[in-house]
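A protein chain is absent from this complex, but the other protein chains hold their places.
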Amino acid sequence: MITITINEKKITLEKPVTILEAARSAGIHIPTLCHEDILEPYGGCRLCLVEVEKVPRLLSACTQYITEGMVVRTETERVIEARRAILEFLLINHPLDCSFCDKAGECDLQDLAMKYGPATGRFAEGKRKHPESYDDPLIVRNMERCVLCSKCVRMCEDVQGASALCITNRGSKSYVEPFSGGRYNCEYCGNCLTVCPVGAIMSGLHRHDYRSWLIEREVETVCSYCGVGCSLLLQIRGNSLIRTVPKIGRGLNRGLLCSKGRFGYDYISNSERLDTPLIRRNGELQPAAWSEAITHIARRLKEIKENHGSDAIAGIVSGRCTNEDAYVFQKFFRGAIGTNNIDSVASLAYGPAQRFFERIFGQGVTANDIHGISNSDGIFVIGGDPTGINPVLGLQVRSACKKGAPVVVMGYAEGLKRFSKHAFITNSTTETVLLASLVSEIKKKKSLPGERPVFEEIISGLQPVPLKDASEMSGFGLNDLVDTVDTLSNMINPSIIVGRDIVQTSTGHMSLLFLAALAYLLNGRIYLLSELPNEQGLLDMGCQPDMLPSGRPLTIETFRTRCEETLGIAIPSTPGLNYVEMIEAAHAGRIKALYVMGEDTVQGLPDRNYVSDALRNVEFLVVQDMFLTETAQYADVVLPSLSWAEKEGSYTNLERRVQLTKKAVEGEGIEEWKIISEMSKILGLDMGYRSVTDIFTEIVRISHIYREITYNDITSGRCMWPYKGGPLRHDVHIEGIELPDIVSVMKNADESGVQVRREAHLFHSQNASRYSPALQSISPEPYVKMSETLAGRLSLRDGEHVKVVTEAGSITLSVHRDPCLPENVVLIPPFEKGGIFEITKWKVNPVTKAPALDGNRVIIET
Amino acid sequence: MVVLNQKVLEEINRIKSKYHDSRSCLLPALYIFQREYGWLSPEALEAVGEILNIPKATVKGVSTFYAMFSHKPTGRHLIQLCTNVACMLMGGERLLDVLREQYGLEPNITTPDNRFSLVIMECIGACDTAPAMLVDTDFHGNLTGEKVIDILEKYK
Partner (left out) sequence: MERVLLRNTESPHSADIHEYIKGGGYISLHKAFEMKPFDVIDEVRRSGLRGRGGAGFPTGMKWSFAVADPQTPKYLICNADEGEPGTFKDRGILEKNPHLLIEGMVISAYAIEAAWGYIYLRGEYPRAKDVLLSAIKQAYEKNYLGDNILGKGVGFHLHVHCGAGAYICGEETALIESLEGKRGQPRIKPPFPVNEGFSLKPTIINNVETLANIPCIIEIGGDAYSKIGSPECPGPKLYSVSGHVKRPGVYELPMGVTLREIIYTHCGGILGDKKLKAVIPGGISTPVLTPDKIDCPMDFRNLPRVGSLLGSGAVIAFDETVDMVNVCLRITKFFEHESCGKCTPCREGVGWMRAIIERICGGAGRNGDLDHLMEVSSNILGKTFCPLGDSAATVVQSYLGNFRHEFEEKIKNR
């Protein structure tokens, strides 16, 4: 306990904090410019100077720690004089252009000058001049206004870990700039914008049309981009979303955002958005009234059901749909259509991975708090770049690394290059072998804890793969591998972060088993990267062909009947088709009607030609989307959907945290759940919902994993698994897991040629990003990344164009050389045009049922 | 692009053994690059960053902090003329005029024949022999106009 006096008020604190924190805890305000709670104390601006008894100098409150009996005064004549002096210094070089500065009204310097500042300046020597820099697509720099608080640089370096900004020169010539001096070429998280106290670093999206006082409303909601679910504020004027900003300290992101959350919201106001339903007439999509479109769909579905049976109809949901919409959608298919042909994008990788781990470790095993990552003493990343897929989660990895935790990466992770101790990029078979080898070596060093005897039997039964063999096959040095084994074995509470690339291969099921073994041996926490905001929600809502809401297998009769009784509907007992099976069935003509809610199947699946053929082959295709996507262009009816900011609902993130998305503006369209209930009514099932709350109440009633959640709980954002500590499904059923024959995998491995793999791209995330002009402007040109050796052999320079040819097709791309890549792998990100899926084919993995993308060999033509 | 020669890489690797953390090698590495290439081009900064695993912007921020790193090409010989108080008292600033007249030199300028570059220094610790200058790594003190010209004639 430490007792101090501030402004004659006695304050007792438990820990030695800074004077600033102590004052704040007592409600005493001390002005600051360079201080930010999430950054380390800096003490540069000197605005926070205060008087401390018995100390002749004024002390900066943001850096000075309290000591017992300290007597502090924050508003004496001397302190106020000092503040005025500092402000005068700051203003001598600050242009007084508040009248056309976008920061006006929310500028710290402006506010402070109003409060303490001198009325007139005495500086007569001519101000520092710097032209405003528009070199960047998204960020405008006006360095005349910079007060050199260095918050942007510290944010960029210490928190974001991007280190794109620096202060160059020194003294009065100090200058904040990116390396190039012009374009940032960074991750565009925009977190520098959050902390800039003045108008020096600003978003270019609303230059000169933003005035803080014109913001009429602010709505706190959850971002619509990925499975992390960052909190953000939507600022609204009239019916327009002006910008999204984070709230420092709030939400699981604590005020950090990534490029998508900060800049990517502009898809909402994209002029290409659909505003009216379309019905295909005489081969063309023509506008129609809502009532007409809905009855038309209901009628056609009914006809097809009567003529071809319920199982000729299938439905696909997107990971952008809310829990409520997804829930109603599956209920409609099961109850009103009478089929279990209902699936979502989650089945492409996230779902199978989760299902695999839950089968061994029990339900909820992947539901872990992302802040745990930064507290782990080691990180193993495999199958995807967390900083590209789930950027704010990626920051946790970097933060752990900064605290000294070693990071081992398998697969390509651009954003972790500087942070990883070991990184192994391979083709997919080698990946599995390498993993097997790591497990067989770590097994020797770690004793089995005896917690799960059945699984331990499996681990013991795994074929040994000597590191030497793995080293030979992969080309990685034996020493590196030995050190990796040591590094991993020394971890005490590691985080294991799993992305989708590991699942989407023909040996993906083996990799998952080795990974489970690794997690068990290392006592690691598993995190699944999730590319869409509600993948977890889709699984929880039962948008799976063989699972009912809350992950209960449909084939277990007690679950099914209990569900039927609660809902008053009949549920078919045979599992339906999953996503890729539906497309295959459509291609084969077995699916007659397909209802796609929010998903662009053509863009989202590999092998575009095949998918297009399948869609063309469907007799009746309904697509509900914000845009006339490629998938929608094949549709017989297109329904416009509302954006995430235009409706209410909830998302469940990858930690299984349920969060609310709030309606901020009015959109053209009708909520999905309403449309579907309407159709359902025509088909004879009246769901009777009046609001999303009704739906949510039903979800809570039927789903034991959402037990007892209320809307109020969700609002707090603290609604995390297991919600009320209720019993989880412990019925682990490991039987049936086959021991992989890794030796014959090694023997039969086809190492020939160059494989193409997917690079998760920060700005091209295969969802709304493609309709965001802001995100599109950052790195518009599609490319292929290849090793220096391969490029050298083909005499290719950076930026040169090549034709990349596979069995499935060919695309022209610009070359990026990357010394980290092995010679037999090239990477292509999922761009809309010129993306990897244009030239890949898939096979279905027999165990996970996920599409396997390995074996796509490319030829580079110059 | 900076062509990295093996010698530079080896030299930097040797330096790494002097420190517990490779970040400390930054200043020495910048010195080596400046010695090898005459100045620190953006490519050089990037290369240093890559060798030491330091972000290139950070490298730039550090290297521009220090007055002795040059971020534009310099001539074959670098004249570092002191004009701080002791040298000023003894006529250091007049030497500037000599350099201007004789070689067309100005602070931070390189002669067109690329022979000399001039920078003004804050005290080079030769105040007892003021006015003084450093040419490359050689001290010259007790300078007069004629002496400066004599000395510089030896640097081709």
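For reference, chains read A and B in written order, and residue numbers begin at 1 within each chain.
By our rule, a residue touches a chain if its C-beta (ideal position, glycine included) is under 8 Å from a C-beta of that chain, and two chains touch if they have at least 3 such contacts.
Not measured: the values here are computed from a predicted model.
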Full-complex contact with the absent chain, from A:Asn7, A:Thr63 or A:Ser612: A:Thr63
Among B:Cys25, B:Ala57 or B:Leu118, exactly one should touch the missing chain; which is it? B:Cys25
Kindly state which of the options A:Lys10, A:Lys54 or A:Arg122 is in contact with the chain not pictured. A:Arg122
Considering the entire assembly, which residues of subunit A contact the chain that has been omitted? 41-47, 49, 56-58, 60, 63, 65, 82, 85-86, 88-90, 92-93, 122-123, 125-126, 147-148, 150, 167, 169-174
Extract the touching residues of subunit B with respect to the undisplayed chain. 18-21, 23-28, 30-31, 52, 54, 61-62, 65-69, 80, 83-86, 88-90, 121-130, 134, 137, 139
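In this section, only the chains that are shown with their structure count from here on.
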Hey, how far is the Cα centre of subunit A from the one of subunit B, in Å? 48
Provide the residue numbers of subunit A that touch subunit B in the complex, in ascending order. 153, 157, 162-170, 178-180, 418
List of subunit B residues in touch with subunit A within their complex: 42, 45-46, 53, 55-58, 60-61, 64-65
